[in-house]
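Mind having a look at this structure? Questions to follow.
For this view, one protein chain was removed and the others were kept in their places.
What follows is chain A.
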């Protein structure tokens, strides 16, 4: 509709990657216009009275008006009607958001945990991710997610699709969407879930549906290497929320080119990053604090098996 484009504010919304996103934004535009009009009536009216009826001399007298039934009826009734309209409009959209269509092209089981997501496809393809492996879905077709959580409540939020749903432990909830175009869309966790709540992001990658079919049916190649297993763990433990893989600086030092490099520590000492150093840093990071970084990394001692640590080290070695 054209009038909604009059409102630049809708451009604050993320891209409209689904049909429903467009409908949500139309309601949003309407709400903004209706609010602006109401605001101008209320606060504009008030300001006008303030100027017009400002006290100018001491002996001025106010009018004596106690009420007016007709006006009071009108300003109760009109807002009621408008709000019922808004309720109805919102309900129509809500039902669409909540009712998946009959023909679902992909059904994915999604399990949340602190602080990663696992997605398992019907044929057993399974991914752990916290930023690196996108969730692959077909573009132009409906995908349905079946959500649950291993520990606390998380929430699966895709701004570009204008939809979200909590993932609750001990319960299955569901969510569906149909991205119009191929592309990558960000997913946030929006139910507070502890330390790395804000690091718990993934991407949804919509690909043309023929490509999706090919990808879906492709066999996984060979057995997993230790570095592959390490990569999975790295994602699962949300290491990426503090350590970048591309050299950029976030909370902790980047993993890129770490192995074999020279490390300087807060206490002035230095060493070369070998397997032993990596092992110690993973298990008890506070033993040596790299210069210029906060001692913020959790202790993983007791949480990772020796094999886990070995796999992680192999993975870190592979990030050149």
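Simple rule for what comes next: a residue touches a chain if its C-beta (ideal position, glycine included) is under 8 Å from a C-beta of that chain, and two chains touch if they have at least 3 such contacts; residues count from 1.
We take it that contacts and distances are computed from a predicted model.
Visitor: Would you mind picking the UniProt name of the chain not drawn here, from "Cytochrome c oxidase subunit 1", "Amino acid ABC transporter permease", "NADH-quinone oxidoreductase subunit NuoF" or "Ubiquinone biosynthesis protein UbiU"?
Guide: "Cytochrome c oxidase subunit 1"
Visitor: Give the residue, chosen from A:28, A:121, A:216 or A:277, that touches the chain omitted from the document.
Guide: A:28
Visitor: Among A:124, A:170 or A:268, exactly one should touch the missing chain; which is it?
Guide: Per the contact definition at the top, the residue touching the missing chain is A:170.
Visitor: Considering the whole complex, not just the chains shown, which residues of chain A touch the missing one?
Guide: On the side of chain A, residues 9, 12-14, 23-24, 27-28, 31, 35, 38-39, 42-43, 45-46, 49-50, 53-55, 60-68, 71-72, 75-76, 79-80, 83-84, 86-87, 89-99, 114, 151-153, 155, 157, 159, 162-166, 168-171, 173, 186, 188-199, 241, 249-251, 292, 294, 296 touch the unshown chain.
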